[in-house]
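The complex appears here minus one protein chain, its other protein chains still in place.
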């Protein structure tokens, strides 16, 4: 059985032929589209390492059946930086040492970007902790992650005040 | 690939040591952009996918596998079973050193634990391989499994615990000490089996090129892994290339090469194409090591002044039916508290599980939670503040050996941590502190300690014609920051700015980088790098002073020093020249230096060498609902020279969060009938989430140790797990007056009322 879907992937329209209906978005990205930045930590929606944005919202790519994504927009870690210019969230993760081994980091960053788009943090570290709890970090970089998200929120707010996109 | 250009600003004339600077991670950009390549991210041409089938019984034999059904599934290429697995040059059940573990490589139909690999399905796609493995539908001859660690009749005293420590140690007369005490603690603490659960599974991408083998797989010890593979496959170690530039966490379970990794390599050999094999998360609960459960009995005697008269620590643990690793939990009691008599003993029971192994703070973590709980109980028995009690029993020399400490600033850890935490405001009696909402509040303390361990490593330094440097060593970064901290040492050793120094690591074709474990990687490799850099500089100086065209000509070597890319006369800064000048005149493209790092056995004979720390924790407990939250933690640690405080702070945070998980979350739950772990996933095997870590602080206490090694580095990777779990348990007690001795502490432990059904 062959299935075709049309999706927007990191801003680019893509027609994708699926060789198997069982393919998840995660395995599509990693094994078929050479986008390996998104990680497989548990494959069961229990760790968040595979977090990507679908239609602007963060989801677990491992529990998303690729075939059902017809018409969807998908953003992955590879599409976040503007060329050599890091996204503010990426830079904040470096500045606050918000990772150690780095394996959960693409998922953390996509989750943080999704969180900031939801605009419900309001500078409250407790809200960041709760809202970032879908992303496990076994190294225990949580303190830096919280600081990074708050920092990126402040920066984004300042930029939007200045009218910067 | 394994080389970084710095992301920091271009060279400033900073001219100060890189060591000690809070440099940001040099692999940061790669990690935040998804460009960092972990093992499973590799995809060589013509690669196939392999998936393991694992046993659902703990003891018995595989009677039948439906290989035909698996092979009939579209996309399945081959099924590897004991019947057709390629031959090995060495029996996987042979082992010849304490860091080597027996492997399950389909050597027979025998099942020795649940989740043991029993077959490998190789297919064109991951989906097909996964379903092929399910279609094998194994049938078994089931035999009774021994799963009870409390089976006293099965208990025995192991020859050694941990990586070769004696199972028993004694100083003084423990019975006399206990008799002498006017207060007594006699408590047994239970700790569960825990699983490392690095976020990255033990993925392997293996490609054979004739008899040469290229393996992408996470490894904390590439040289040892390379030797293991060479032995198993009967090939030359030089024909094995392991690439492990990034590990997605290690924590001990990537120290030895593990069965699934070798099975992926066997699969590639079998089909003659590159193969990727990644254990599923549930499959990580069995063949990939764990922290063994323990049952620890502490007997303490105290005199009227609160001084220990006896400290007896017995630990029962488990190992697998077929291999040895014995969690050396009781040995934590060798180091921390002075006592008239100390006795530590171990025994063990074999059970049908995978082999336990090193897991972050092996022995220290499980031992510490028991010891620190017992010490807290002892303080309470004496009516003393837990910090005052610990100070009353402060060890000025190592209690078990009588040796002086090479350095010990534990007192400062207590003092600085207590000050920062506000410990002086603690109310002595338990269940007497509340927050503004009425939640029970408890403050607890635990002492942290971890030995200074060094392995062996080598490094090669290169000064290039343009005056920049290169440092090469097969070091491994599992997140601790080797890419950054070791580069800082490299720059200083070559007396170059950090951004003039290229640092190469992460592959097995570089000089032996030793083991990223035992908290000893930075100390071991760092000293190798330091020696290599100094060796290169010494050679450069020799060239300069012998060169008639050099302004340094004729000086004695010790009259010349290196400073930021230049050599200069010690007593005349005007007599100097750049590295590049010297090499250019000599017509050299580059100059090499070599160095080795390893423990000095003589120093170890003379000194007890440990890092120390103190962890203070605040826990809030809902008095009706029993739910607990660690609302504040302050750790203060003295661990010798700090190379990069930013990374060291992160290591302390990580360790403390592991301690939190130990105290409140982590536990593998094994069905006592089948031996299957029923929460073998990250949804129900709980590790701390972000919301579990409220406020956390780590203080670095300055400590200058002139003995441990040239650079004075002790190690920071594991110490913070110790102390923390006990501090939290003690805080729970202080909040509630309930002393829970079975870990992790859970909601049910806090619910006092018996069930009523009115």
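The chains carry the letters A and B, assigned in the order they are written, with residues numbered from 1 in each.
Throughout what follows, a contact is a pair of C-beta atoms (placed from the backbone, for glycine too) under 8 Å apart; a residue touches a chain by one contact, two chains touch by 3 or more.
We take it that contacts and distances are computed from a predicted model.
Visitor: For the chain that's not shown, choose its UniProt protein name out of "Formylglycine-generating enzyme family protein", "Cobalt/nickel transport system permease protein", "Oxidoreductase protein" or "Aspartyl/glutamyl-tRNA(Asn/Gln) amidotransferase subunit B".
Guide: Going by its UniProt entry, the chain not pictured is "Oxidoreductase protein".
Visitor: Sort through B:304, B:436, B:558 or B:571 and give me the one touching the missing partner chain.
Guide: Checking the options B:304, B:436, B:558 or B:571, the one contacting the hidden chain is B:436.
Visitor: In the whole complex, not just what's shown, which of A:64, A:91 or A:105 touches the removed chain?
Guide: A:64
Visitor: Applying the definition given at the start, please give the residues of chain A touching the unseen chain.
Guide: Those residues of chain A that touch the unshown chain are 1, 3, 21-22, 24, 43-45, 48, 51, 54, 57-60, 62-65, 67-68, 70-71, 111, 114-115, 118, 120, 124, 126-127, 129-131, 133-136.
Visitor: For chain B, enumerate the residues touching the unshown chain of the complex.
Guide: 56, 73-74, 127, 130-131, 134, 282, 436-439, 620, 622-627, 629, 664-665, 669, 671, 673-674, 676, 678-679, 683-684, 686, 688-692, 746-748, 751-758
Everything that follows uses one rule, which is that only the chains that are shown with their structure count from here on.
Visitor: Between chain A and chain B, tell me the centre distance in angstrom, where each centre is the average of that chain's C-alpha atoms.
Guide: Here chain A and chain B have centroids separated by 29 Å.
Visitor: Any idea which chain B residues touch chain A in the complex?
Guide: Of all residues in chain B, those touching chain A are 7, 24-25, 27-38, 40-41, 43, 49, 125-128, 131, 197-201, 246-251, 278, 280-281, 478-481, 646-647, 649-651, 653-658, 681-683, 687-691, 693-694, 696.
Visitor: Mind listing the chain A positions that touch chain B in their complex?
Guide: Its residues touching chain B are 19-20, 22-23, 27, 30-31, 34-47, 49, 76-78, 80-81, 86, 90-91, 93-95, 97, 99-106, 109, 126, 128-130, 132-133, 135-146.
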